[in-house]
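Structure first, commentary second.
Let's look at chain A:
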Amino acid sequence: MIEIKNVRKSFNNRPVLMGVDFVCRPGVVTALIGPNSCGKSTLLKCLLGLVIADQGRLAFDNFDISQGVEYREKLGYLPQIVDFPENLTVTEILELLESLRSKKAIKKDLLLGQLELGGLLNHAFGELSGGARQKLGAACALMFDPDYILLDEPTASLDPQTALAFREIISGQANRGKTVLLVSHNLSEVEQVAQEIVFLLEGKVQYFGSVKQFMNGSLNLESALVNFVTKRKGPL
Partner candidate 1 sequence: MKKFWVLLAYGLRDQVRSRWVLAYGLFYFVAGVLLLQFGTDYRRYLASMANVILLLSPAVSILYSTVHWYANGSFRHLILVQPVSRPVVFFSSWLSILVGLSGAFVIGALGGPVLLGSFDARIFSILIAGLALTTVFSLLGILWAVTIRDRMKGLAGALGTWLYLAILHDGLILGILMMLRDFPMERPAMALLALNLIDIARLFLLLQFDLTALMGYTGSVLQRMARPGVGAAVIVLGSLFWILIPAIIVNRRFQNRDF
Partner candidate 2 sequence: MMIVIFLSLLNLCEFASARKIDVCPKGCALQTIQEAVRVAPPRSQVVVHPATYLEKDILINKPLELVVSSQGGVIIDAQEAGAHFIVTADDVTIRGFELRNPGFASIKDIAAVRVRSANRCIFANNQIVNSTYGIYIEKSTGCTILDNHIRSNRRGAIESGSGIHVWQSTNVEIVRNKISGHRDGIYFEFVSHSRIVENESEENLRYGLHFMFSNENDYQRNTFRKNQSGVAVMYSKKINMRANRFEQSYGPASFGLLLKDISDSLIVGNLIKDNTTGFFVEGVSRTLISDNDVIQNGWAIRIVSSSENNTFISNNFLDSTFEVAALAGANSNVFSGNYWSRYEGVDLDRNNIGDHAHRPASLSGVWVQTIDGAALLLNSFFLHLIDLAEATLPSLVASQIVDEHPLMRMRP
């Protein structure tokens, strides 16, 4: 379980997160949605340890991230754009990440097959296509069979077919009892894979709950979101 409690963060006195609370439960895909600059990526970076929160609690199964970096042993992260040193080969990148963890990359071979990366192992990262890079990123995120999976717009730069495969993988992970947090702009994707959503706006959680409840009979997530915002009568 990932626990986020009263998290606050300002950049240069400009508040970005103003007391954010929610939890991500195991076996569930939790989607974090909201417009640009609502604080989504800042929150994600707080969880990853890239941004240091001013206040509040960020905990992975009761391990507060301020206590150290050990929680990252069980963390898989797929960024929006995957970037490695151009001159390292795929094999070297995988080896590098393996040697930074105490766990074995038990899913490596499986994922390489699934993502059709087997033929690219000796290619330098600089030679890979955008899609192949993203697949490599996914392999890196999942090969340690992590308990927590954080995904930042994982399909944004993918062709529809690969995106579909990615979604299947995401759902599969949740079904296996993993805790998944998905940051996405793509509401239909969220509708497909997520069971719970966190709607973040102006640094605050506007909605946290099940997707079904949020949709409440709406045609799709997008119209539900419009309804929600209109009802709230707040500025969007």
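A quick word on the picks: all candidates are chains of the complex that A comes from, given by their letters.
As a convention for this text, a contact is a pair of C-beta atoms (placed from the backbone, for glycine too) under 8 Å apart; a residue touches a chain by one contact, two chains touch by 3 or more; residues count from 1.
Please read all numbers here as calculations on a predicted model, not as lab measurements.
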Chain touching chain A (counting every copy) in this complex, out of 1 or 2: 1
Residue numbers on chain A that touch candidate 1, as the complex places them: 11, 45, 48-52, 69-73, 75, 77, 79, 81-88, 92, 96-97, 99-102, 124, 140
